[in-house]
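Here it is, the structure in full.
Yeah, one chain of the complex is gone here, protein chain that is, but the others are all in their spots.
Presenting chain A:
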């Protein structure tokens, strides 16, 4: 591995104050001990110990010694781990992740981190890795990879205050964090791991993957398979960042989100999956689907967040929780299906957004401002994937992608402006003539016919197979000039719930049977 120091003093970044007294070559005893033990646990495939060190020791050492400085350089720790190539790549991956979390990466550091991911993924793709790593770590790799890509795109798009050196660096390393590179790595991991085929065969009982949480109990490695699995979620996320919701959802298809799976084995992966799935469905106007999934995950977080209070992911969990409440508020304002929302979630929702939701359903200027506010708070950090023109004039265009998505979303909201009014009237009547309703709504009959057809079109969503489903909670048909109202409830899917409980109970009984009493 190239011994280039990853901490580069040559290019000053405006606003960054280098940590006084940071010596990349100084290795405190606790770090020495950390890498030695971690290295041994990895060689011995002791996943439990690796996980403990990764989740706990790394955090506590960081808190104690590296609150605002990077960990020692990889060159300094390499001698303690036999200069093991793969361990050094893993160490560097953690090194950069820590840097991004606690400090601000310099442009060169961003590029070096990209290089490290390339090396690491290439090693994995060549199939020479024989380790078992905890799912948490493997998820964090994919998650961080996409995060750093997003961060780089944001950084690169702020051209206004870039120095000549920065521009020269960007031009020189134009392959770093290229959208092609990122997408192709994720795609390669999915393909090389054959994870899609594995999941297919698992349904027919020919493979074991989910049952072992992705771990390999026959002496092999879980790294490629699980990275491939998490890369599907990575692809969903990248496509959402680009605004391609349809393809994003397609990438997720092999994962059945109505069941538990490896994606639920790590809470960060579970939340990221559902957040993006729900958001994509919202943009595709499949409101009932979005509401269902947001409701499920919010119930789950409500019940389990207390167990994650000490974990380094806690803050992120809370943030995504809040964002999904905002998205749920938006979805319910566009598609009032309160019966789909569980009691605890509903009361939390009322508390956070009850008043705003009432105002959003009025569809005046204030309502649009609220849709804007909630969308902007909760949406992903959209990116412009193309590199900038490095010619004058240098402008900031990092907001362009977000502005486009927001604009199109509000455009859709505007088209649905009159629909909530229709719903209100329809709830009160079982039949009503077009003439009468037109008079109440203060429009002429042709306009009312148009509004009613819009209501039908907007409340009947089309899924990717072309199937039409009604999202409406109050529906109607017209017989010449008479409107006949009927109620329309989306199913509560009790069957699904019972199925899951049966399987769960069977699992518990099997476990109990296994216990041998002395």
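The criterion applied here is as follows: contacts are C-beta pairs under 8 Å (C-beta built on N, C-alpha and C of every residue); 3 or more make two chains touch, one makes a residue touch a chain; residues count from 1.
Quick note on the criterion: contacts and distances are computed from a predicted model.
Chemist: One chain isn't displayed here; going by UniProt, is it "Eukaryotic translation initiation factor 3 subunit K", "NADH-ubiquinone oxidoreductase chain 2", "V-type proton ATPase subunit F" or "DNA-directed RNA polymerase"?
Modeler: Hidden chain, UniProt protein name: "Eukaryotic translation initiation factor 3 subunit K".
Chemist: Out of A:104, A:347 or A:450, point to the residue that touches the absent chain in the complete complex.
Modeler: Going through A:104, A:347 or A:450 one by one, A:450 is the residue touching the chain not shown.
Chemist: Please identify which residue in A:243, A:380 or A:423 touches the non-displayed chain.
Modeler: Residue touching the chain left out of view: A:243.
Chemist: Which residue from A:36, A:206, A:404 or A:428 sits in contact with the chain not drawn here?
Modeler: A:404
Chemist: In terms of residues, what is the contact footprint of the unshown chain on chain A?
Modeler: On the chain A side, contact with the omitted chain comes from 179-180, 183-184, 187, 203, 242-247, 250, 283-285, 385-386, 400, 403-405, 407-408, 412, 415, 449-454, 456-458, 460, 462, 466, 468, 470, 475, 477-481, 486, 488, 490-496, 499, 502-503, 506.
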